[in-house]
Each structure stands twice: as C-alpha cells, then as structure tokens.
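The complex appears here without one of its protein chains, the remainder shown in place.
By letter and in written order, the chains are A and B; residue numbering begins at 1 in each of them.
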Amino acid sequence: MTEWLISALLIVGGLFILIGSIGLVKMPDFFMRLHGPTKATTLGMALLLIAANVFFSVENGVINIKEILISIFLLITAPITGYMLIKSAIHHELKAKDGTKGMDNIEDD
Amino acid sequence: MLESVLLMVFAMIGVSLMLNLWRLIVGPSVPDRILALDTMYINTIALIILYGIGMQTQIYFEAALLIAMLGFVSTVAVCKYLLRGDIIE
Partner (left out) sequence: MRLQARYKWLPTPFRSILLFAVWLLLNNSVSAGHLILGAVLAIVIPLVIAPFRTAQPLILRPGLATKQLFIVLWDIITANVEVAFKILGPTKRLRPGFIKVPLDLEHELPITMLASTVSLTPGTVSAEVYPIPESLPKGEVPTQRFLLIHVLDLDDEQALIETIKRRYEAPLKEIFQC
C-alpha cells in the first residue's frame, strides 16, 4: 500500500520536474521561460521529498520528516531567485515576445 | 516495483537535466544561462534524494541541503553581479 503511495508521489514529482524543464526549453522568450522552473520544479521537488519522507518513515519504523526542510527552503528561495533573475533581465532589456501586453508598464531604472 | 519506478524517475530527471543543459549551451542571453544552471542544481538535489532512496540510506540528506543553500546563494550573487557589476557594495 505504502509502496503504491511512494511510487505515485515519485512519478508525479518526476513529471512536474520534467514539465518545468520542458517549459525552460519550449517557451519563446526569457520572461515566459521563468514560469516553468520557478513553479513546476518547486512542486516536483516537494512531492519527491514527501515520497522520501514516507519511504524512510516506513523503512526505519520511526516518523521521519526531515526531508521536508529542503522543500521548505526551496519554497522560500524560489521566488527570490525568480525575482533577481527577472530584475536582471529587465536591466539588460531582454526582448519580450511580440504581442506581449503592457510593455509600457516597465519603467527605466 | 519500487526499483522500476525509481529507474523511471531517474530517467525523467536525466532527460530534464539534458534539456537544461541544452538551454545552458544555447542561451541566448546571460539570464537564460543562469536560469538553466539554477534549474540544474535543483534537479541534482532530486537525483541525490532518489539515489538515497535507492540505496536506503539518509546519509546524502545533508549534501542535498548544502547544494540547495549554495545554489541559491550563488544564483543570487551572479544576478547581483549582472545588476550592479558588484556583489557586495
């Protein structure tokens, strides 16, 4: 039973990480590429780490939630890296995809 | 069953590492490359955790935590360098 749970968590987590990387390759401009890694990869990692928690809890017979620490850390830091990256992209005046709405909302810095 | 699932997830993460590597090489801009590197280190944490599950040991947990912390700090430092041409002002 727990094996099924662990397998499901692992596969869904792996799929999310894969989707994040597909987004990184597929999207046409930098600002759209940023959406894949900041969101999908973070959730994928959280699912993988929960799977690891369940596995080691069953394996050792004691409740084990220390892997959740990494996922909390990633959850806190992912928006910060995203923010720094998009800030430097705006600073370097990277081209957005044609037809991006609201380009005049960006002010000079 | 868990062994075959683990192999499958290993393959998925391997493919995503290859995709990230492609983005890292192709670019075209510097922030793109940093983003690819950032995603690569997160995927590496996933690989380490999976290897730990496969070997049934928790000894790699600290290594994964360290990679998470150093990767975050280095990404922010490189971005700061791009923004200001200086890391610590």
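As a working rule, contacts are C-beta pairs under 8 Å (C-beta built on N, C-alpha and C of every residue); 3 or more make two chains touch, one makes a residue touch a chain.
Just so it is clear, the structure is predicted and the values come from calculations on it, not from any experiment.
Within the full complex, the chain left out of the display contacts the shown chains A. Contact with the omitted chain, checked across A:L9, A:L34 or A:A51, is made by A:L34. Residues 16, 19, 22-23, 26-29, 31-32, 34-36, 38-40, 42-43, 64-66, 68-69, 75-76, 78-80, 82-83, 86-87, 90, 96-97, 99-103, 105-107, 109 are the ones on chain A that touch the missing chain.
Following the convention adopted for this analysis, only the chains that are shown with their structure count from here on.
The distance from the centre of chain A to the centre of chain B, with each centre set as the mean of the Cα atoms, comes to 11 Å.
Those residues of chain A lying in contact with chain B across their complex are 3, 6-7, 10-11, 13-15, 17-18, 20-22, 24-25, 30, 33-34, 37, 41-42, 44-45, 48-49, 51-52, 55-56, 59, 64, 66-67, 69-70, 73-74, 77, 80-81, 84-85, 87-89, 91-92, 94.
Across the complex, chain B meets chain A through its residues 1-2, 5-6, 8-9, 12-13, 15-17, 19-20, 22-23, 29-32, 34-36, 38-39, 42-43, 45-46, 49-50, 52-53, 56, 58, 61, 64-65, 68-69, 72, 75-76, 79-80, 82-83.
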